[in-house]
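Up next is chain A:
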Amino acid sequence: MLELHAVTAGYGAFTALWDVSLRVGQGEAVAVVGPNGAGKTTLLRAISGLIAPRAGRIAFEGAELAGRPAYEIVAHGIAHVPEGRRLFPQLTVAENLKMGAFLPSARAHFRESLERVYALFPVLAERPTQRAGSLSGGEQQMLAVGRALMSRPKLILFDEPSMGLAPVMVLRLFDLISRVREVGFTILIVEQNVRQVLKLVDRAYLLEVGRIKIEGRAADLAEQDFVRQAYVGL
Partner candidate 1 sequence: MSGARLLGLAGVVALALVPLLPLGPAQEYIWHVIIQIFLWSFVGSAWSLMGRFGLVSLGHGAFLGVGAYATVLLWNFYGMTPWAGAGLAILITVAFALVVAYPCSRFQVVGHYFGLVTLAVGEVIRLLIVAERDWTGGSLGVTLTTGGTASDWWTLQFADKRVFYYVGLAAWLFGLWVWWRVDRSMARSAMEAIGEDETAAASVGIRVARFKMAITALSAALTALGGVLLALYLAYANPDTLAGIGVSLRIVFAVVLGGMYALLGPFVGTALTIALSEYLRIYFGIKLIGIAETIYGLLLIVFIIFLPAGIYGSIAQAARRRLARPSGRLPLRA
Partner candidate 2 sequence: MVDPIFLLEAVVNGILLGGVLALLALGLNLIFGVIDIVWIAYVDLVTLCMYGVYFLVSLYGWPLWLAGLAGIGIGALLGVLVHLLIITPILSSPPINQLLATGGLLFFIQSVATLLWSTDHRSVRVSLPTLEVGGIFISFTRLLAFGLAILAMVALYLFLTRTYTGTAIRAVSQDREAIALMGARPQRLYLVTSAVGGAMAGVAGALLIIQYAVHPYFGGAFGPLTFMICVLGGLGNMVGAFAAAFIMAQVISVGGVLVSTEMGYVIAFVIFIVLMFVRPGGIFARRA
């Protein structure tokens, strides 16, 4: 479904990704793990169009997406739940979700999408008029995911969703993400919490200093060495 081929990307004079290739198949859940500064966030930003890659190809369901602007890429069916959630703090829960369905194609099915999101995250249904900035960390993450779902995507990119959450919330979060996956979405998740995320996904990549070092099935990788490598980068 999603194919990256030899993607190189960075900011200004600094290159964060070198020659990265990976793929995500339809219905799969794939993780990209690695230590801080490995370039994981850059990877997702390149896919969703917030930055343009310097080299390489990004293909999604046959369409070439590299270098296209973000608002075009989301129309192709890729939703990005950004690092730090990036909710609109002064807008209400309902307004945030409304913005998620900005695309004309999403607006047409607004009611349907909204009901599905409220079903998945009943907490949001309880407080639609609350300012997003005043929600708790866990609620904010749910809203961010819900907002991404409103655009009726095919592939969802998660950037460090567990960041800043209490351990109990993290468990609940991954549970929710797996439910999202069960409903039929394809998932690409970038995480530092390696142990937890490996329980959730089918395959994983290890990204280190901008390059893919290891790739494999989650079950195979869930052993000591890989986890240590992902955390410490040795």
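With respect to how the candidates were assembled, all candidates are chains of the complex that A comes from, given by their letters.
As a working rule, a contact is a pair of C-beta atoms (placed from the backbone, for glycine too) under 8 Å apart; a residue touches a chain by one contact, two chains touch by 3 or more; residues count from 1.
If you're wondering where the values come from, they're calculated on a predicted model, not measured in any experiment.
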item: Selected partner (touches chain A in the complex), from 1 or 2; value: 2
item: Residues of chain A touching candidate 2 in the complex; value: 48-50, 69-71, 74-75, 79-80, 82, 86-91, 95, 98-103, 106-107, 147, 151
